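Okay, handing you the structure first.
Omission of a single protein chain aside, the complex is shown with its protein chains in their original locations.
Here is subunit A:
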Amino acid sequence: MKSGKLSPELWVDRYADYLYNFAISRVGQEEIAKDLIQDTFIAGLKSAENFKGQASERTWLVAILKRKIIDHYRKINSKKGKAEVKRLYNPASDADGDWLEEQVADPYSIRENDFLENEELGMALQECIDSLPENQRRVFVMKTIRGLSTEDICKELQINPSNLWVIIHRARTALMGCLNKNWFTS
């Protein structure tokens, strides 16, 4: 890839999952996250001439996504007409209208740290998955993330089970090598 050049036709394959995880961990809802990613890609296309090639394409897209997320929170807060500060510590919670005062850190709770650590872990895993060769990536995601059965994957990809396990083995070995050693305890 030439520096300073964008390749939008590859954005979805290269960055969609990464951006999706980034967005979900901040807005908590899949549908909103999907919309935000779409907005991000469109905004990226429109401001493509501003891309100087100093940052990587992904960093640049993440910066746009961050602005979209801020816009999203501004919008929902202005709808309520209140200067309510909404902070989402736990993406699984749908609790609405919680005031900041009610959300002061509970010294007995480790939830916030969990959230931060899980996000960091999620992004690290995502980056490593993205660095896998396409066939390994595909099989690994089908098996591990989407939890499909060996039989279904073999049928869909027209491979036999021993092929599948060889691919899984290569992917898992590559992932162990890619992930920072800090994530593993010896």
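Basically, a residue touches a chain if its C-beta (ideal position, glycine included) is under 8 Å from a C-beta of that chain, and two chains touch if they have at least 3 such contacts; residues count from 1.
We adopt the following convention: contacts and distances are computed from a predicted model.
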Chain not present in the shown complex, as UniProt names it (candidates "Response regulator", "Phosphate transport system permease protein PstA", "Zf-HC2 domain-containing protein" or "1,2-phenylacetyl-CoA epoxidase subunit PaaC"): "Zf-HC2 domain-containing protein"
Footprint left on subunit A by the chain that the document does not show: 8-9, 11-13, 16-17, 20-21, 24, 30, 33-34, 37-38, 41-42, 45-46, 118, 121-122, 125-126, 141, 143-146, 150, 165, 168-169, 172, 175-176, 179, 183-185
